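Complex shown without one protein chain; remaining protein chains in place.
Up next, subunit A:
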Amino acid sequence: MTSFTESASGRITTQILDNGMAVLVQPMPWLRTAAFTLSLRAGVEDEPLEKSGLASMVCEMVQRGAGHHSSRDLVAAQDNLGMDRNSGASTATVSFGAAMPAESFDQALRLYADIVRRPHLPADQLGDARLMMMQELRAIEDEPTQRVMRRVRELHYGPRLGRGNQGTMDSLAALSSLDVQEFYRDHYHAGGSILTVAGRVDAKAVIEQIGEAFGDWKSNAVEAPPEPEGVATYEHLPADSSQTHIAFAFPNIPYGHPDYFAMRAGIGILSDGMSSRLFDRVREKRGLCYTVSASCHSLKNAGGVFGYAGTTPQRAQETLDVTLQEIQNLADDLEQSELDRWKVRIESSLIMEQESSSSRAGSLASDYFQLGRAMPTEELSRIIESLTLEQVRDYWRTHRPGQYRIVTLGPQPLTVPMETSATSR
């Protein structure tokens, strides 16, 4: 099945291979680079409950030798191809991506077919991979911002969907080579997978090449994601720190919901840019903190707004109060000029995305995952352009933020107004 989405910024070809892999290609012939993102349904939500960290562990292990390449050969080949690469497990997927000079693309793709299809999973390297992940956990412990954000995410989505991808010291210690092999066998397959390509490539040739590399890969069924089970709550982590670190979250709709952009515009007005409400009213006018922000996050079946503020302990209560108040009052005095500024910001970033193959490949992948189709830049641009202030106001009036999950880290806990955490949507 092949479909085309016409777009002035480049035709997007979508092809679904027989085994279920969705392939999306957008040529950007004005660039010197090409980039891809490959995501498989082998994320954190697929881990058995007690085996936290397994998805990340397998993501690490498949890269420790594959096909005819040892671990060191793989890195040497990637470096020689000039690949700027990344990989990681998120809630629903594990992703492998890279940007590179366009002439390296063919070989790079073959290398990644080896990595996900023919990994060695060397049992004698499991101990090293485990220690490596434990280092990451230790690093988070020393980074207060990461600690509070990780914890608030867990509270927001609940232990199943909200847990971090790094596991815990105990769960990592218990992971075995058999766990790695079983997770790999059950979850690394073409079913539900997405491979997006953007940059200086020929769509027809790339799709043929992908067919050769992945067309005969097996396909398993993909399970529906677990339901979110977060609850409104306040938690304080005592620490002898210079600042009090405040993380907050409240439920909201995910990308793909018909009202998403009306909601997203409100958060843009709240936090995108130096004239946004949080930056202007919490930092610029009151000098309460250096960092304060809020942003949207989407899973397939749940979403949320997450925010952070860091401030010295004696001013932490005021910072929390003012920040929450700005969020609660968002719908009351919205101005057209605020929405207009946000629109220009999004328009500019959409145009500038055409300067980067990797950000385009990433957007294609997340669009396809959330929406089930490609979203051409022009369509998104039209949606943004047609948004009215009334739509934004209506959304936020009928969906007042509530059910807050709040985490603080610092010398003293703060007072969290009960009506805030008890307000229902």
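Brief remarks on what is shown
In this section, a residue touches a chain if its C-beta (ideal position, glycine included) is under 8 Å from a C-beta of that chain, and two chains touch if they have at least 3 such contacts; residues count from 1.
To be clear about the criterion, contacts and distances are computed from a predicted model.
Comparing "Insulinase family protein", "ABC transporter permease subunit", "Ferredoxin" or "Pyridine nucleotide-disulfide oxidoreductase" against the UniProt entry of the hidden chain yields the protein name "Insulinase family protein". Touching the missing chain, out of A:13, A:33, A:196 or A:323, is residue A:33.
Among A:130, A:150 or A:405, the one in contact with the hidden chain is A:130.
In the complete complex, the hidden chain is touched by one of A:76, A:123, A:173 or A:205, namely A:76. The residue touching the chain not shown here, chosen from A:11, A:297, A:341 or A:373, is A:341. Interface note: of A:175, A:232, A:288 or A:361, the residue touching the hidden chain in the full complex is A:288.
Considering the complete assembly, subunit A touches the hidden chain via residues 30-33, 71-72, 75-76, 78-85, 99-101, 104, 127-136, 138-139, 141-145, 239-243, 245, 273-276, 279-280, 283-291, 310-312, 337, 340-341, 344-345, 347-349, 351-352, 354-357.
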